[in-house]
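Input: one structure, supplied below.
Of the protein chains in this complex, one is absent; all others appear in place.
Note that the chains are named A and B in the order they appear, and that numbering of residues resets to 1 at the start of each chain.
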Amino acid sequence: MSILTVFDILGTIAFAISGALAAMNKRLDIFGVLILAFVTAVGGGTLRDVLIGYTPVAWMRNYTTITVILGSYLVVLFAKPYLKHLKKPLFYFDSFGLGAFTITGIAQGMAFGLHPGLCVALGTMTGAFGGVIRDILINEIPHVFRKEIYATACIIGGVVFFLLLSLNVERHYAEVAAAVAVVVVRIVAIRYHLYLPKIYDRDQV
Amino acid sequence: MSILTVFDILGTIAFAISGALAAMNKRLDIFGVLILAFVTAVGGGTLRDVLIGYTPVAWMRNYTTITVILGSYLVVLFAKPYLKHLKKPLFYFDSFGLGAFTITGIAQGMAFGLHPGLCVALGTMTGAFGGVIRDILINEIPHVFRKEIYATACIIGGVVFFLLLSLNVERHYAEVAAAVAVVVVRIVAIRYHLYLPKIYDRDQV
Partner (left out) sequence: MSILTVFDILGTIAFAISGALAAMNKRLDIFGVLILAFVTAVGGGTLRDVLIGYTPVAWMRNYTTITVILGSYLVVLFAKPYLKHLKKPLFYFDSFGLGAFTITGIAQGMAFGLHPGLCVALGTMTGAFGGVIRDILINEIPHVFRKEIYATACIIGGVVFFLLLSLNVERHYAEVAAAVAVVVVRIVAIRYHLYLPKIYDRDQV
């Protein structure tokens, strides 16, 4: 089992748990919690697949993903009080997942022969847009558009990947290095409270 | 005309009216009301078709659906005050529609050779996600994630369907029985005020 597969599974767990917890905080019922867990984990990849025309979308072909999400859902349902103590590991799982999802999205774009810029966009979508859909469903402005370095980590990872490829690094190594780059950027950003700038003034155009 | 077709048409009427009324209550203009009627009636099936790759999506191939929606829209525009007196029939139409839409979604999944679990998911999506899209468009947390037994009825109907198939019940009978199961679960749940549990505490993780 490749390290990227491990990252992918850890990320799916972290994303599903993040969706389930967001749903619980909004007082959704246990069906709503299930859907939010699901959508947060597979939403980004699903959007990607729909836009490029890879249907049925990936999660319908991958029972591992579905099983991991259902398992994470049950853990949240029955062990929510203990999750408080797992904030740190869950943050790391989330970062690993962000790296793995970015690579999956890029690989999917390459399989469809798309321009590297589009591949990076698809990688970012895969990593960051499950959370966007989660936030829309609970009626909030998506977190990733306002706070924290998140999508930016995906973009940097994507650039690292294509840079390494252009330097004739073997593809598998470039993938692992790019995923690690995503993880490192994400962790450094959180550690040092780095944010993207905002531009606005009082007078709205 | 099969009884499922009748259920489907009654459901389309009820769903379109529910979308139109939700739009009016939010002070949308008559274009917004039209779009909400449309999206509530066909949104679930459209999401299903897009995810499995059945395009152009079903409502573009079925003028009956479009005609029924436009008719329901005109009824709401010109006879809204009378709809107050039709709450009960509209509730039953909605339940019949939920049953029919669930079966349509399951059948679509089977036609694409998907796993029974995925077929049940697609049936639930077809029945319940038009309302989800309606609620997102009027800026509310989807009702089906918070209140009432709704999606749960679809899931139970789907399980009934595959149980009957596994007992060698002929497919058409299994479909009608499953649709009836959805309707019965929905009506019983409303009658006895049954809800799905919620799990939360004051301390957010």
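Please note the rule applied: a contact is a pair of C-beta atoms (placed from the backbone, for glycine too) under 8 Å apart; a residue touches a chain by one contact, two chains touch by 3 or more.
From a predicted model like this one, the values you see are computed outputs, not experimental measurements.
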{"item": "Which residue of B:Met60, B:Ala111 or B:Val188 touches the chain not shown here", "value": "B:Met60"}
{"item": "Residues from chain A at the interface with the omitted partner, ascending", "value": "50-53, 112, 114-115, 117-118, 132, 136, 139-142, 144-147, 151-152, 195-201, 203-205"}
{"item": "In chain B, positions touching the absent partner", "value": "21, 23-33, 35-36, 46, 50, 53, 55-57, 60, 63, 66, 77, 80-81, 83-84, 87, 136-139"}
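As a convention for this text, only the chains that are shown with their structure count from here on.
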{"item": "Interchain centroid distance [CA atoms averaged], chain A/chain B, Å", "value": "30"}
